[in-house]
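Every protein chain but one is kept in place in this view of the complex.
A and B label the chains in the order they appear, each numbered from 1.
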Amino acid sequence: MQSPDAPLLEIRGLEVTFAAARGRLEAIRGVDLEARSGETLGLVGESGCGKSVTMLAVMGLLPPSVQIRGSIRFRGMELAGRPQKELAKLRGASIGMIFQDPMTALNPVLTIGAQIAEAIRIHDATVSARVAAGRAVDMLKLVTIPYPERRALQYPHELSGGMRQRAMIAMAMANEPELLIADEPTTALDVTVQAQIIELLRRLQATHRMGLVLISHDLGIVAGSADRVAIMYAGRIVERGAVEDIFDRPRHPYTRGLLASLPKIDGQATRLTAIEGSPPSLTARPSGCAFHPRCRHAVELCAAQEPALRDIAGIDVACHRAELVADSVAAPSATAELPSRPNATA
Amino acid sequence: MYRYIIRRLIAMPLLLLGIVSIAFLLTHFTKGDPLISIIGERQMDNPIVVAAARARWGLDRSLPEQYLIYIGNLLTGDFGTSLRTKQGVGVDLLQRLPATLELVVAAMLVGSLVGVTLGVVAAHYRDRAADHFARLFALFGSSVPVFWSGLILLFVFWYTLGILPGPGRLDTRTMAPPDVTGFYTLDSLMAGNLSVFAESVAHLILPACVLGWAVMGIISRQVRASMLDVLNQDYILAARAKGASEPRVLVNHALRNALIPTLTIVGFSFAYLITGAVLSEAIFRWPGMGSYAVDAARNLDYPAIMGVTIVGGTAFLLTNLVTDIAYAFVDPRIRFR
Partner (left out) sequence: MAETASPRPTFVRPRWATAPVTAGAFLVLFWVGVALTVQWWPIDNPVAFVGTRLAPPSVTHWLGTDALGRDVVSRTLHGAQYSLPVALAVIVSAVAIGATLGAISGFLGGLADSAVMRLVDITLSFPAIMLAMAVTASLGPGLWHAAIAMIIVSWPNYARLMRAQVLAVKEREHVEAAVAAGASAPRTLIAHILPLCWSPILVNATMDFGQVVLLVASLSFIGLGASPPTPEWGQMISEGAQKFYQWWIAFGPGMAILSVALGFNFLGDGLRDILDPRTQ
C-alpha cells in the first residue's frame, strides 16, 4: 500500500505552554510528527507526557490562554494560529477525534442518533433532519451496532461501554474525515471489547483510506495495529520509526523499559521490571535529558544537554547513548511476545 | 420514573397534614385561648358570637376532636371568618388569588429568563468583568429588601422619570376587563381590548422586575455553577471536536444539561416569590393575597393569617412536587430507568 508523497498531517517544532498560577508550564517542548493517509501512527507514552495535548493542539481545542508555537500542517494548510471559525469547519468534517471514555464524551441528554445527526448538520446545513437521522442510522450500521434504528433513539446510558465507543466512532466518522485521531479509545473498555474496537478502527481505515493517529499508553494495542510509532516522554518525542523496527530493537532506554515492563503471557514467569522513578512533573523537569534520573545508562552529558532526535538505522532516537543501548543485550522476549501483526491491507 | 413520582405523591398528604397541624397548634396557642384566634379579642364579651364559634369549631370538646373538626372544616373550604372583611377567609383568598398568581408568574418569567442568561454569561466569561458584574447584580437582588426596592424604583421610574405607571394593576380610572381567568393580561386579550392589555402589562413591569430580581440571584448562581460543571465535561470537548460553534455548544449541549439541576432551584425560588409578593403587594397596591396577608397581620386578623399560611404552605408544596415531577421527565437518565 503506497502512502502519498506528502504527509496528511505534519507537525514541526510544536511547543505548547500553559500559563498557570504557578508559572508557565511547558507541556510540549518541540515535537515533530507525521501522519499519512491509509497509515496508522501510534503515539505512546505515560500519562502526562503530552500525547493528548499534542492532538488537542492539532484540533485547536486547547483553551485560548494556552500558547502554541510551531507549525501544524494539514494537507499542506497551516493550522496553527487559525481562527476558531475556520478550524471548526475542519473539525468533525476533515479531522475527526474520538475520546477515551465514551460515557462522559457523549451528551447524556441527547439520543445517540441526534448526536450523530448533529455532526452531519453542523457541516451541511442543507441536510434535513430526517435525512440526517437516516444517515445517523447508516453510520451505526457501519460500526456494526445491531438494531441500529432502535439504538439511534436511545440515550448513552442505555448502551454498553463497547457500543458507546462504537457510537462515538460513528459520530466522528459521520462526515468521512481524512484523518481520525483516537485518544485512548480502548482504555475505558474491557479487554475483549478492546480488540473489537481496534479491529473496527482498522477496517474503517482501510475502507476509507483514512489517516489514523492512535494514542495509547498500551504498547500491546499499538504494536498490534500501528504502522509507525512515536514514543513521547516529558513533552518530547524520544523515539520514532516503523513499528517493527522499534519493537524489534528499541534504542531509547525509556522504550526498552516500557517493553520490558510488559507482562509476558508465554515464557517464564518473571518479575515485572518496572522503570525506576516516576515521570517528571511539568514544573520540575530535570535538566538535559528529561529521562536521565531514571536511566541506567546516563552520564554527565545526559544531565547537561538535551539530546536531539537523530537517525540511527532508520529510527529517530533522542538519546546520547543510543548506540550503546542498541548494542546491549536486546530483550529477546520483547519481539517474541508481540501479537502477530496481520498483513497491512493494500 | 413512575416509582419516583409515586413516592413523591405519597409523601404529599402527610406533609399537608403536617402543615394543617401546625396551623391548628398555632391557633390553639394564640395568647392562650383559641377562641381569640377565631373571633378576636373584641368579640370575647359577645355571648352569641362566642357560642356560635364554640359550636362551629367544637371548642368545648377534647383536643383530638377539635383537631378532626378543624380538618373537616378545612376540607369543606371553611377557613374561618375574617375578622376584618367579615367574609369567609376562603372566599377572600379565592378572590385575591388571580392577582397574585399573575404577578408571580410574570416575576418568575422575568427572574428565570434574566437569571439563566446572567448565569450563562457569568460562566462563559468566567472571572472576567461580565462574570463579576452578573454576580454582583444577582447578589444585590438577594440582599435588598423587596419592599424597599419597590419603593425606591417606584419613586425613580414613576414619580421622577415618569416612564412606568404607578401602583395598582391598572390606572385608577380604567375598568377591569370581564373576568374570565382573573389575569388582567389574558382577560383583556380575550375581550379584544388591546389598550387595557397594554396598560395591564405596563403595570406589571415594575412589580414583576422587583420580585424577579430576588430570584435572579439564586437562579443565576445555580446556572453559573451548573454551567461551569458541565463545561468541564468531556462531551463539551467532543462537541467542539465535531465542529460545533460556540453558541451551539453553550446552548444545545451545556445549557441543556445545566438546566436540569436549575429546575429544582426554580421550584424552590417560588418560596422567594411568595415572600416577595407578601412584602411588595402593599407597596404596589396590588390587590392580591400578599396585601391581604399584610392587612391581616396588621389587624391581627387571626383566621385570615392562618388561612394565608395554610394556602401559602400548600402552594409551596405543590410547586415543589410539580418541579420534582418535571425533573423526572426532563432528565433522561431518570426517565428511562
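For the reader, a short list of remarks on this structure follows.
Heads up, the rule we're going with is that a contact is a pair of C-beta atoms (placed from the backbone, for glycine too) under 8 Å apart; a residue touches a chain by one contact, two chains touch by 3 or more.
Note that the structure is predicted; figures quoted are calculated from it, not measured.
Although it is not drawn, the missing chain touches B when the whole complex is taken into account.
Only one of B:Met44, B:Leu109, B:Ile152 or B:Ala176 touches the chain withheld from this view, namely B:Ile152. Screening B:Thr27, B:Ser82, B:Ser188 or B:Ser220 against the full complex identifies B:Thr27 as the residue touching the chain left out. Within the complete assembly, B:Tyr302 is the residue of B:Phe79, B:Phe197, B:Trp286 or B:Tyr302 that touches the hidden chain.
Across B:Gly115, B:Pro165 or B:Gly313, the single residue that touches the chain missing here is B:Gly313.
Seen across the whole complex, the unshown chain contacts chain B at 14-15, 18-19, 21-23, 26-27, 29-31, 37, 139-140, 142-145, 147-149, 151-152, 154-155, 159, 271-272, 274-275, 278-279, 282-283, 293-294, 297-298, 300, 302, 305-306, 308-309, 312-313, 316-317.
To be clear about the criterion, only the chains that are shown with their structure count from here on.
Rounded to whole angstrom units, the spacing between the C-alpha centres of chain A and chain B is 55. Residues of chain B touching chain A in their complex: 233-235, 237-246, 248, 252-253, 256-257, 260, 331-333, 336. For chain A in complex with chain B, the residues that touch the partner chain are 59, 61, 84-85, 88-93, 96-97, 99-101, 104-110, 118-119, 122-123, 154-155, 157-158, 168, 171-172.
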